[in-house]
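Every protein chain but one is kept in place in this view of the complex.
A, B and C label the chains in the order they appear, each numbered from 1.
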Amino acid sequence: MLLIRCPYCGDRAEIEFANGGEAHIARPADPMTQTDEEWAQYLYMRDNPKGLIAERWRHAHGCNRFFNALRDTRTDRFVTTYEMGQPRPEIDAAAAAEAAR
Amino acid sequence: MSQAFRVPGRGRVDSARTVSFTFDGRRFQGLAGDTLASALLANGHHLMGRSFKYHRPRGAVSAGSDEPNALVAVGSGPALQTPNLRATQVELYEGLAAVSQNRFPCLQFDFGAVNTLAAPLLPAGFYYKTFMWPRGFWDKVYEPVIRRAAGLGVAPTAPDPDHYAFQYAHCDVLVAGAGPAGLAAALAAGRSGARVILADETAEAGGSLLSDRTSRIDGRPAALWVADILAELAALPNVRVLTRCTAFNYGPHNMVALNQRLTEHLADPAPGMPRERLWQVRAKEVVLAAGALERPLVFEGNDRPGVMLASAARTYLNRYGVACGKRAVIVTADDSAYRVALDLHDAGVTVTAIADLRPAPDSALVRAAQGAGLTVLPGTTIQRAHGSTRVHSVELARLLPDGSVGRGQRWRTDLVLMSGGYTPSVHLFSQSRGKLVFDEELGVYVPGEPADRTRSSGACRGVYRLADVLADGAAAGAAAAAAAGLAAVQAPSWSVDVADEPGRGGYVGALPRRGKGLLAMAFVDFQNDVTAKDVKLAVREGFQSIEHIKRYTTTGMATDQGKMSNVNALGIAADALGRPVEKVGLTTFRPPFTPVTFGAFASHARGDLFDPDRRTPIDSWARAHGAVFEDVSLWRRARYFPRGSEDMEAAVRRECLAVRGGVGIFDASTLGKIEIVGPDAATFMNRMYVNAWTKLGVGKCRYGLMCRENGFVYDDGVVGRIAQDRFHVTTTTGGAPGVLAMMEDYLQTEWPELDVWLTSTTEEWAVIALQGPKAREVLAPLVDGLDISAGALPHMSLAEGTIGGVPMRLFRVSFTGELGFEINVPARHGRAVWEAIWDAGQAAGITPYGTETMHVLRAEKGYIIVGQETDGTATPDDAGCGWAVSKAKADFVGKRSLALPAMQAPDRKQLVGLLTEAPWEVLEEGAQLVARPDEAIPMRTLGHVSSSYFSATLGRSIALAMVAGGRAREGETLYVPMEGRTIAVTVTKPVFYDVEGARLNV
Amino acid sequence: MQKFSALSLARQALGGHLGWTPQWRSVAPKPAYDIVIVGGGGHGLGTAYYLAKQHGLRNIAVIERGWLAGGNTARNTTIIRSNYLFDESSSYYEHSLKLWENLSQELNYNVMFSQRGCLMVAHTVHDVQVFKRHVHANRLNGIDNEWLSAEEAKEFCPPLNISPNIRYPVLGASLQRRAGTARHDAVAWGFARAASDMGVDIIENCEVTGILRGPGGEVRGVETTRGTIRAGKVGVSAAGHSSVVMGMAGIRLPLQSNPLQALVSEPVKPAFPTIVMSNTIHAYISQSDKGEMVIGAGTDSYVSYTQRGGLHIPAHTLEAICELFPMFRRLRMLRSWGGITDNTPDRSPITAKTPVPGLYVNCGWGTGGFKATPGAANLFAWTIAKNEPHPINAPFTIERFRDGVMIDEAAAAAVAH
């Protein structure tokens, strides 16, 4: 069971959280101007990376806030978690290597 | 014969307390502190089980959890008899009843043993090559025979009456294994003040020291040292020592699961005592101190009862006071077996010979054995062990310098002890994703760089000398505590004055033999009857990866999970492949370390506590009035209220008529409710729902429909505007959590700038629906002066007030098509208000109704139920709710998807009504519709019946259906092909009753 | 190819089984092939087999990054059934089921297809409606599926707890009698052996690291850890890794890779005659011929390529197993493991051409593609050979997500196994 650091509540067990899929996929400001192709990209197409993923979690059974996390999907190690609305953090090679370990 | 093999004065068993037990119905005696295996061995009884495939007679080969052979069923009766327990772990108690397995009619004579004769026909994977013809024989003949022959014990057939505890725990340092390394680690960490959990799978902490009569620590016998350490640990409030507790799963992020057995060793557990406890421990740091396992040797007949691991014989002798035989032959590749020989010799067992595979063994231990007069045969191997239910002799032979094997010599013996060296127990380390590295010098895999916050210490990382082990454990414990954030402490240290050097030697693979031995069976995986030849056959057939070899031969897949077999299988495979062992690699270590009871995982989640059983404030009234209930998500809802001998159909007809003709009362408390509050509430509603909300006046209600972003209907419910900035939203019963989560998702991640907040109020309000033409006359006198006339409170409006002094939100809404109210009152008052209305309604013939009647009434009106008419593939328009979709809004969740071409296709399934020719004929829900009844199968189906009822109001059946291009088919005849007959139906509008809605607006 | 039969077994027994030869040729890659299949699971191997067998193509390689069929083929709970709801899916799965029924004979490899039936247990009124809808839809599609009362279900599967007093009483069940299980590894090995026999090259321990493209964007081959391999056509059948491989060609897919876990009990004598699935309380169980209870656990919620997950997932499953089969509470978990499943938003697969000429993909089988192994392989082979889909897999495109024509079995039934 993962240990996830809620930016508001601290470390909590995974069962308190709901995963919200890939992060930083903003809903288009005006969906009606999107082509079908663009809309499908937004709605369904995912990077599904093997490596670092920016993903959303909701502390569903805690403070109820969404936040983002950077995690390596090869190891399930978290690099960091950060509040909604913040950009995806740049991380250095050492941190990336540590997450991949 | 009573405990003839007990060695007086030896062991940690209590010679003053005899314990009697039965094995296969035969009565035996053992001593308190025995395991089933040690007690049987004390009685000279080696035969304990039969193997999986060939039904070979087998005895205990080990003394611990790595035992593959001595599997028994313990306990009696169809509920309690537990299969596949290792006799080496089963602790003896008075009256214990054990039986052997996988044999017929009895352990001594087993018909299944003919498989041994047929063995040449049954090599690895034989079943893939045969049983294909005749085609029909597989299911009927071959497979049942295979299934019956396989399997080990018999599963219980009656429910398990025991219960199981569950516990989360948190600690700074978790130590797995309480041998010298683990004890030292726990003490070092404990002294620092760290919260420590020390777990050991056996009954007593001490590990290998409990079998060690030689080593002295700080000048005291090892066992006394163990007692000292345990006493100090017990005195530390921050340390918890758990015995009979196996660390079995090393999960992500240092979550380690332990399984603690609480009652299995007790004749009479205290009432209420859980049988086992499952711990989920989140440890800041983990110290693994799981020790090492001795490897058997692979030679012909190595599975004969009486052939055992050398260390096991030592444990039986020194820990249990049992000599496993009278005349022992020892075959070894490691010094440690010499210590065993000396201990046996000391206890009066004749050690006939020590065959050492090494050409010139020479060490203090070897010399000690020679000094004691034992025969040491260097460069000698074992060719074969003879015997059937017990070994009686062996053939030893010289290993010649050219690698071949010389002529053999027969030695009489009743005990053959083998030592192929030690394999560190890296199971947990590997589960934690840590990489293993091959240690050239030791010839085994040891932990490499850890992936999680974990340290290995002692024999489980190839450190064997006791002095080193203690230092290693203490260092690991101290380092772990420091890493967990505690102030560093000096690691304790001890001096060790007897220093055996076990584990430096070893042998991997099958022993060399003379001749081809086409029929010889040398076992690698004892339980699964995998022989050295099977492994070679797999390689011959092209299975080159060790993972393939495992799967083709099933080696390592038995209940010991390869503890006894994996390394030898690897050695044989490497040999056959002509590659070094480290180039072949290991199979994946998976949890659990040893098997764990299902019930321990389920723990309290059984019966009523399986899932929360949510009940409304009115549930107790419904129960008292005979309601029949149904489960809707976690809620229990009254389905109907039978009177007398009524069945559901009769009750529902009566309830329906009562609502249409008078007044019915219905518990709608389970509806989800969300209060949406803030200046941007209407904006938020506009974005979440397909409907428009801006113009909804305060005090008004509207039916709200919600899509997911893919355009499909997700949920619906009536929404009331309580104030300019406050909406009272209702959702379906099952949909409430999902709707709230989806709203939070959009609010927090897409539109965080909106000033609006969501609060679940589902349980704040009890909701009483009062429906029927007489609803107003029943309600009016109760609402403390509130004007609920048609003029003051028209359909789809709401008012706040009180009812009998209780605050109330009164919605004038209807899911039945009748004049109706939904009375929301604070939950604590729900039942009282319900009863007040009930009393007041008596004169009007008020009738309680349940969900089934609600379904019929709404179907008569063509109101959909999300999840019944819609199934996650229906758009609002498909469901006949296109009218609800605002055309004016620029955007709402789902709008863009609804613009996709496929969402507009004319042949989408659309909601229609269906009428059968025969008015009594009620279609089956889920039945399919076709245009041409005479079409051959596969038929082209147009849709399905989503709701179907007998309408008492209309005196006929009605149905709703989703039909391709349905709205354009009004008036058409379609067909419902049932088993054996076809029913013609006419497509109609999906409204059967009061089409113009006159009854609502009264 | 050495023929497998009782006779050959007996003959070999006389020679101590020294005469058997490799079941497939594990070879080093040639510089070029007509067709390269990426992914040596059941689907990929089967695809190669049908390309050779039905389309007469021989110059084919199957490239597997690890050991053959070590992906989800090695780790699934082997439930095979075809009682899916929508015409598109049921005809796909039924196509597969029909192939299963003769697969052992066709491959001369006993895949132990055991048609012991699959009971899907209903616990709520809603379940009953959904399952009956399946029963009717299947019947008209020529697929066997019948409705059983709770008592009939118990008769078919005596361990089933149909007491009305459990938290979610059993209200009935649907039963597909032709459903069953098969020996998962044998399927892959059987395909590998038969394909290899027809000349297909099976290349293990070779990871595809890039997809080569021509000037017109068309596929030219693959880069691998064992060098460049040219090919006119590339079929990707990489299950959990589909996004990774297709990403090499710049194609994003509607996939999320999640761990899915399973477990087995210690083996016991026959105690469970069929397959039981309960979607409402999340339990899937059957007993293997060796005697273990094979139990499918749930999906961990996050994207992961680790082939493991949290213990709470199998624990939750075992709660359900113990509730439905309270006599199994004393059985013990022997081993648990995880696989990486590739899940689409509508839980239906993609077996299709891609926007890149010469590149084909068969993916999105998620938690339920073992049952489709021969069917998907057969249709994928067709699609590659003819450069157009077979009518059965024609709806299973990538473009359906753009066009809004999803085949949402999950939404309709809340089940994917």
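Everything below uses one rule, namely that contacts are C-beta pairs under 8 Å (C-beta built on N, C-alpha and C of every residue); 3 or more make two chains touch, one makes a residue touch a chain.
Here is the rule we go by: contacts and distances are computed from a predicted model.
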item	value
Hidden chain of the complex, named as in its UniProt record, picked from "Segregation and condensation protein B", "Sarcosine oxidase gamma subunit", "ABC transporter permease" or "Molybdopterin synthase sulfur carrier subunit"	"Sarcosine oxidase gamma subunit"
Contact list for the unshown chain, restricted to visible chains	A, B
Of B:588, B:761, B:802 or B:986, the residue in touch with the unshown chain	B:761
Hidden partner chain, touching residue among B:221, B:661 or B:678	B:678
Contacting the left-out chain in the complete assembly, out of B:135, B:148, B:170 or B:932	B:170
Full-complex contact with the absent chain, from B:51, B:69, B:280 or B:988	B:280
Absent chain, residues of chain A that touch it	1, 8-10, 12-13, 15-16, 61-65
Hidden partner interface residues of chain B, rising order	163, 165-170, 195, 262, 270, 272-274, 277, 280, 282, 604-605, 608-609, 611-617, 635, 675, 677-680, 755-757, 759-765, 826-829
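Following the convention adopted for this analysis, only the chains that are shown with their structure count from here on.
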item	value
Comparison of B-C and A-B by number of C-beta pairs in contact, larger one	B-C
Centre distance in Å when chain A and chain B are each reduced to the mean of their C-alpha atoms	28
Length of the line joining the C-alpha centres of chain B and chain C, rounded to whole Å	22
Multi-chain contact residues (two or more partners), chain A	1-2, 18, 36, 39, 43, 75-76
Of all residues in chain B, the ones touching two or more other chains	251-252, 255, 280, 433, 710, 897, 900-901
Touch list for chain A against partner chain B, complex	1-3, 13, 18, 20, 26-27, 30-32, 34, 36, 39, 43, 56, 58, 60, 64-66, 75-76, 84-85, 101
Residues of chain C that touch chain B when the two form their complex	4-6, 8-10, 13-14, 16-18, 20-26, 66-68, 70, 74, 87, 91, 102, 104-105, 108-116, 123-126, 129-137, 139-142, 159, 161, 165-168, 183, 185-186, 189-190, 204, 265-271, 281, 287, 289-291, 306, 308-312, 314-315, 318-319, 321-323, 326-337, 345, 402-406, 408, 410-412
Chain C-touching residues of chain A, taken from the complex the two chains share	1-2, 14-15, 18-19, 21-22, 36-37, 39-41, 43-50, 53, 55, 71, 73-76
